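Since the structure comes first, as structure tokens, the remarks are kept for the end.
A single protein chain has been removed from this complex, and every other one stays in its place.
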Amino acid sequence: MTQAGIAPAARREKIPSEMRALVKERREPGATLTRAPVPEPGPSEVLVRVEAASVCGTDLHIERWDRWAEENFGPTPLVFGHEMAGIVVALGTGVTNVEIGQRVAAETHLVDWTCYQCRTGRAHVCQSLRILGVHVQGTFAEYAVLPATNAWVSDGLPAEVAALQEPLGNAVHAAFVEEIAGQSVAVLGCGPIGLMAIAVARFAGASRIFATDVNPERLALARTMGADLQIDATADVATVIREATDGNGVDVVLEMSGAGPALHQGLAAVANGGRVSLLGTHSRPVTLDLSEQIIFKALRIYGITGRRMFETWYRTSALLREGLDLSPIITHRLPLSRYAEAFDLVASGHAGKVVLLPQEDGR
Amino acid sequence: MTQAGIAPAARREKIPSEMRALVKERREPGATLTRAPVPEPGPSEVLVRVEAASVCGTDLHIERWDRWAEENFGPTPLVFGHEMAGIVVALGTGVTNVEIGQRVAAETHLVDWTCYQCRTGRAHVCQSLRILGVHVQGTFAEYAVLPATNAWVSDGLPAEVAALQEPLGNAVHAAFVEEIAGQSVAVLGCGPIGLMAIAVARFAGASRIFATDVNPERLALARTMGADLQIDATADVATVIREATDGNGVDVVLEMSGAGPALHQGLAAVANGGRVSLLGTHSRPVTLDLSEQIIFKALRIYGITGRRMFETWYRTSALLREGLDLSPIITHRLPLSRYAEAFDLVASGHAGKVVLLPQEDGR
Amino acid sequence: MTQAGIAPAARREKIPSEMRALVKERREPGATLTRAPVPEPGPSEVLVRVEAASVCGTDLHIERWDRWAEENFGPTPLVFGHEMAGIVVALGTGVTNVEIGQRVAAETHLVDWTCYQCRTGRAHVCQSLRILGVHVQGTFAEYAVLPATNAWVSDGLPAEVAALQEPLGNAVHAAFVEEIAGQSVAVLGCGPIGLMAIAVARFAGASRIFATDVNPERLALARTMGADLQIDATADVATVIREATDGNGVDVVLEMSGAGPALHQGLAAVANGGRVSLLGTHSRPVTLDLSEQIIFKALRIYGITGRRMFETWYRTSALLREGLDLSPIITHRLPLSRYAEAFDLVASGHAGKVVLLPQEDGR
Partner (left out) sequence: MTQAGIAPAARREKIPSEMRALVKERREPGATLTRAPVPEPGPSEVLVRVEAASVCGTDLHIERWDRWAEENFGPTPLVFGHEMAGIVVALGTGVTNVEIGQRVAAETHLVDWTCYQCRTGRAHVCQSLRILGVHVQGTFAEYAVLPATNAWVSDGLPAEVAALQEPLGNAVHAAFVEEIAGQSVAVLGCGPIGLMAIAVARFAGASRIFATDVNPERLALARTMGADLQIDATADVATVIREATDGNGVDVVLEMSGAGPALHQGLAAVANGGRVSLLGTHSRPVTLDLSEQIIFKALRIYGITGRRMFETWYRTSALLREGLDLSPIITHRLPLSRYAEAFDLVASGHAGKVVLLPQEDGR
């Protein structure tokens, strides 16, 4: 055994010793496409040749280096990126749940499986949570290492769709925290996860679906994904929704924007006794009249982060297998070397999902 | 006020004093189309001009007069029939929730609203439950009286679809007792409610849907309604399902047949930790190995009867409004006078849903 | 029939034509003990001779006349007070669920039973909600009228305990929105409902119970009711709780204080994946970091108002019948004429529950 932890017999494809990787080298704006050693899988880990790595808003925070990045990212230098799919090319010792040659996607929450939360079905909020590409080496690279437990076998899905299961899982988690069939839904914020949530709600039999955003391009995509009514977020959203729901308001609000005003609209638009999933990351504090906005309306508010491990993944895969179509959301595919363009696209708001393809550059 | 309990000002259409009605006159096989006085709504009741009254398996039991009928029906003489839709033509005193001229469907469970079950969200199993057309005057007639609370406003739906909300509600109740999106489902028995359950599961994002029946015509309808795989119920159903689900079995079984062998198949086909909705009425006892079939598999078994009042109705209406299509299930429409043909069709197994139209005969 | 709506045969005790009642006559601080006609029960209503009427914080708002009162109370003049128990002395027409001579308590939420919420098990947030003693004639009087549906038969309970079922129901609702047995619980705010929540959590098998307040008298009562650890609310509550729970934090937070700082403590003290019931009325806005405090912790936040009608009442009655002891909370019993003293006691924070006894004054 020349490399610790890798069973040689399991190797089937030639793995180079070096790879290209997008690295955050210093705690400041920017990123560097550089050469780095191909990592080796330790016990219970797998090495994946990355086929597709989509850009998340988090990656933009890291690239642009805002307060969130300052407080959360590191240590540097670190390969970032986390939404991904690829082919398993090597197994560490003790791996039995995946095989070389399988396409896998990454559950990006690395957890300890021993804390209270992990032992009670809430691993996504593990007390020792680390996130791929934020706290440990990520996936904007030709190769990446994952715990085998986090490798979700996705044979049969195209790589770029497989990679999207991670953010789609966020949307599924937010939408299905309670039943959604036959329920009216407002999706606030039509970024990629908001658009996915619209598609999921439509696929799962929601009744009326309302979508809000300030961006007309995104509202047009919302219609494509299945929204019944698109509402400019600068309008009187709650009144529009109440009028369209016999005055009841919506049963379900999916807050995907992270914008305080959107949340206020959602709390005004939701029916008494309804529910609100909070998924969008709020970078600023929000001031609420808890009595009028939540308590006297008997609302249920759900903080949504990550995906249930792995109920959400089974659910998500099943929806894709049955025909849930995310293709309108994938607006751009770029080789890894064009990362700068990718970040600019995401920052511009004129893109849906942007997918980086680490294997597509000439070597 | 010439008729007790009717506010004269609210009358808008001329109501005759007599009507044609299908009556069970004696506790023996058969039924009589006869003339009867148009009933008058008491306090908190409404009078409905019946537009569509579909035939339920229960009606066949009553017409053919089997043991179930002997034990449950009466007193005679009684108009039977209960699945219906029609136009409100008169209001008893104190009615505020419906208006003359509205199309309504009937929630057929008449309940006391004061017992433990009614006061805790389980009115469908009221301790004083009476059923329209079984214990009180039913709806195979030109006019029928309902408690206003049981009149479900259905403006915008065609009458025959509005009438089907009652059995559709059974299917919705059975399917949605837990979440179904992304879950694999076996529907056992493809009579009308089974077919509706397939449509509902498909509409609400179920993953694989398996359908079983002994009747090839019904299996063909199952495919039309959205089943992925139709299985002859005389085959080794559990093995077929397990092979098609990576050996896991299905997450959800909807037992709609009332046949003991189907239930055994379902218990063998369901995944460990899965759930089974029992809706089909079992006329014979079923012998179970509780330990192997239920306990060691950690199953959840739900007895499903009626509809949740009125969560299920809101859910059901919403699905229809969003496009759930039951039209392939309605195979026959007949004037009330052709009731005998209708019962024979239902008995033959060569029909989906048969709808009687009480207003369609010449007077 | 000399009085509209009352069945004369049902009268068993002599009902005077006038009564003493505590009335808010003008939209300003104060209250007036005056003589008023004994009200008559309309259809589906009952007349109750009030035996015990406890003072709620809401009553103090009304008496002192703060912003909440200005925005919510009226019209004047109005008898206020709502927590009560008494003897049914007359029935309006159509009442079948209670009998003359029974002791009843009042569910104080008057609802329409026809709106979306009422028809889907959430009557406590009815769209036409009116509250006894806030929007309609209340119970600080010798007699009061209730909808029969709102009269909860409480034979076997002492009147003052029966009256406390209404606020106890709030506590039960907050505590039991999810299971509490074996869960660690922090009760923030040890006013009467907080104290009741401690008692309920203890009775229902909660594991560690933490109680916070700024008032040492209330913390002493918290211990009496079953708290394991009392924490001065000016201390570093979250750290104390985390240290006492192996660093996990508590499973359940019951926010009963309506104080923003308490909520912040609760959100810091609750375990990832835990739940928070918001019951205390917040008179001021609260500013939250939704991402850190709710979303990344995957919390469930429940707005709690009123009681589930009537699941909570059955639950509440059952707990009292099995021995749940509220007697330490009832610190003062006063005749109605000493209402001013009662309000001062409540305002002082040196009282638990203060019960007014409308029948105890000389006439």
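As written, the chains take the letters A, B and C, and residue 1 is the first residue of each chain.
Note that a residue touches a chain if its C-beta (ideal position, glycine included) is under 8 Å from a C-beta of that chain, and two chains touch if they have at least 3 such contacts.
Small disclaimer: the values here were computed from a predicted structure and weren't measured.
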Touching the hidden chain, out of B:R64, B:R223 or B:H282, is B:H282
Touching the hidden chain, out of C:R12, C:R26 or C:R321, is C:R321
Hidden partner sits against subunit A at residues 43, 94, 96-97, 114, 116, 119-121, 309-311, 314
Missing-chain contacts on subunit B, rising order, are 116-117, 120, 122, 124-127, 246-248, 258, 263, 271-273, 278-279, 281-283, 285-291, 294-306
Residue list for subunit C contacting the dropped chain reads 172, 176, 179-184, 200, 203-208, 314-316, 318-319, 321-322, 324
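Please note the rule applied: only the chains that are shown with their structure count from here on.
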The distance between the C-alpha centres of subunit A and subunit C, rounded to whole Å, is 43
Residues of subunit A that touch two or more other chains sit at none
